[in-house]
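Here the complex is missing one protein chain, while the rest keep their positions.
In order of appearance the chains are A and B, and numbering begins at 1 in each one.
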Amino acid sequence: MRKLFAILLTLCMVFSFVSFASAEDVTITFAFWDNNQEPGMTAIAEAYMAAHPDVKVEVQVTPWNEYWTKLEASAMGGSMPDVFWMHSNQFFKYVTANTLLPMDFEYDYSPYPAGVTALYTYNDVHYAVPKDYDTIALVYNKEIFDNAGVKYPDDTWTWDTLLETAKKLTDADKGIYGFGAPNDRQSGYLNLIYQNEGFAFENGKSGYDQPATQEAIQWWVDLQKVHGVSPSQESFVDMGVDDQMQAGKLAMCFTGSWMMSSYTNNELFADKFDLAVLPQGKTRASIYNGLGYAGAASTKYPEVVKDFIRFCGSEEANKLQAEKKAAIPAYAGTEHYFTDNFTAINIACYPEMIAYGVQYPFSPNKSLWESQEEELMNEVYAGSKTVQEACNELHGIITEIEGT
Amino acid sequence: MTVSAKTAAPRLGRRERYDPKVVTAAFILIAPTIIGLLVLNIYPFFDTIRRSLYKTQGLGPEVYVGLKNFEKLFTDDMIGHATINTLLYMVLTVPVGVLLSLIFASLLNSKIRGRDIYRGIYFLPMVVAPAAVAMVWRWIYNAENGILNIALGALGIRGPSWLADPNTALIACAIIGIWSAVGYDLVLILAGLQSISKSYYEAAEIDGASGIQTFFHITIPMVSPTLFFVILMRAMSSLKQFDTIYLLINTRNPAYKNATVLMTLFYREAFEKFNKGYGSAIVLYTFVIIAIFTAIQFISEKKLVHYD
Partner (left out) sequence: MTTIAQPAAKKKINYRSRGKLIIHIILIIGSFVMIFPFVWMILTSFKSNGESLLIPPTFLPKEWLVENYTEVTRTLPFGALYINTLLLMLLRIICALVFSSMAGFAFAKLRFPFKRFFFFLVLTQMMLPNQIFIIPQYQMLASMNQLNSIFALLFPGLVSAFGTFFLRQFYMSLPNVLSEAAVLDGCNTFQIFFKIMLPLTKTAMMALAVFTAVFAYSDMMWPLIVNNNINMMTLSAGISSMQGQYTTRYPILMAGSTLAMIPMLVLYLIFQRQFIEGIALTGTKG
């Protein structure tokens, strides 16, 4: 018995110190979160390795939730991945803690959307090279339109056209709604706010007290609550707006370009939908956002990291990324590699809208008030607060948080 | 034959000296576990306590705020909601879950055919990935097309929007909690049941006791140590509940206030709002609640649990 004990304990010790054999070459780790984009990122890594045989790039995918916990833990412990995706929501947290490697090299940022470049700039220093951008477009179900004999959406549409058409297409008996309007910001009411010439948050100031802003939000909420052209918020809990769209329950909805691979992978739906630019309010607007490639300040190979990131931002890498349907590449002129993948649909409207795109509002303290915004909107949908009350309250909260 | 002091019936009293050999042996035996606990768990616990006295801005420097986080705790009405929901969740899952496990374990203890197959089936919920569980149950609970509401519809009842209705969201999550745990508790109780000596049952039969009497007067007392363990574990884990509720109830859910529990609140504060200090305060608050319930259970152990 004792012998067994001893053997077991030794086995424990032995097994526990198995670790990777270290390569003699330089190995850098490249971390990101979207499994759907893995082929694109791997292609970039392989292209770089082919050109630089002494460097090994290790791709690491971690799902969204765990990605940030891990990045944070690794930042505190000084063991961050060498290169990684950065998101606008998290940027400030990392840059103010000096965990990001400054991109202190001569670089031409003109091919990228100015907003995305600005997102990852702090105190006039660049900390990430733009990777991609996404915009919001109007997706519609051709079959539903055909069955009702209604003309497809086009670029002449306004808010009124949207509402009218939605009403025509709503058929409660069949369980079909004209337009999906969930409690959502980036793919939802934020677009309308800017189309109505209001603003949500700019230069440290909240725009939620603006009449134009409140009006836009009201219009969005009314789609559900007053006109009944949208399913209820409860139903969005059961099934998200994109799932409902793909299930044929909605005639139209707004959706981001990142959803395109999911829509086209659904073989029952792929040939039933098409895209149009967002309808216009007083002006045109579509919310855009973009990811960036960042490096760790604590990396052992800063020059290699910078070189790799430069490569990621290059035209060639953007082409690779786009070919694998990852996302709309940030490098101007390479969008068509992305859009070429989707010949059946009017995918071009996504890149088109960047011309009048509005950067998804961000601030260092956004995380502190964003969830309060969600909770307040929850109450609006539940009927316990009016849009005005919620917005004014939110305005107070933001002003207090950002004011400090 | 003289009975040495070591083997005499233990006399209570702190004055009685410890046997140094036994004490040394005891310390050696508990050393690995205690050292492990101190390093892996107690140290983080102290770190959490320390953190609750600070306010952190993301990764940045911490600011000492003393007891401010705790002040906030008592004025934040989300904490009030979360506390009620957490306690409610415990009340829903523990009695029902343990009772069901007890019933099924008793049934599986009897001589019926196909017993092994049943045991395998009841154990299944334990072996499936939580992500898949959440997804499947979300479909089951779908208001219009989920199997649950369709079945209710066949009986003429209009099922609610389970996950979005403030009245039912927590109950829906509790059902998933019970479903996942029954197999687990059942295995434990079954082990306890099987160790009850047959002689008791034989004696009862001779005395002419009915099935129900036997159950209450023999089975339950004899299995009470196991039951105590199961109830204690179930209570602790229900108060710490996180996974299912986090996956199914997000902040845009109309029922958010009625289904958010202390641990999901903690996670959101610490990892989504980057407010680790406040999050740590929530953890400590939860710990105190759990400790209170645990203490209550240990006190009742003395009165209700029958050890040989």
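Here is the rule we go by: contacts are C-beta pairs under 8 Å (C-beta built on N, C-alpha and C of every residue); 3 or more make two chains touch, one makes a residue touch a chain.
Predicted model, so just to flag it, every value in this text is computed and none were measured.
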item: Residue of A:Tyr107, A:Trp159 or A:Phe269 in touch with the missing chain, whole complex considered; value: A:Phe269
item: Interface with the undisplayed chain - residues on subunit A; value: 1-2, 5, 8-9, 11-12, 15-20, 29, 31, 33-36, 58, 60-64, 66, 69-70, 72-74, 76-79, 81, 175, 239, 242-244, 246-249, 256, 258-259, 261-262, 265-269
item: Touch list for subunit B against the chain that is not drawn; value: 4, 6-7, 10, 18-19, 21-23, 25-27, 29-30, 32-45, 47-48, 100, 103-104, 107-108, 110, 112, 116, 118-133, 135-137, 139-140, 144-145, 147, 179, 182-184, 187-188, 190-191, 194-197, 225-226, 228-229, 233, 236, 240, 242, 263, 266-267, 270, 280, 283, 286-287, 290-291, 294, 307-308
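In this text, only the chains that are shown with their structure count from here on.
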item: Intercentroid distance (Cα basis), subunit B paired with subunit A, Å; value: 37
item: List of subunit B residues in touch with subunit A within their complex; value: 57-60, 138, 141-144, 146, 161, 163-165, 251-256, 268, 271-275
item: Footprint of subunit B on subunit A - complex, ascending; value: 68-69, 72, 75-76, 92-94, 96-97, 99, 175, 182-184, 233-239, 367-368, 371, 374-375, 377-378, 381-382
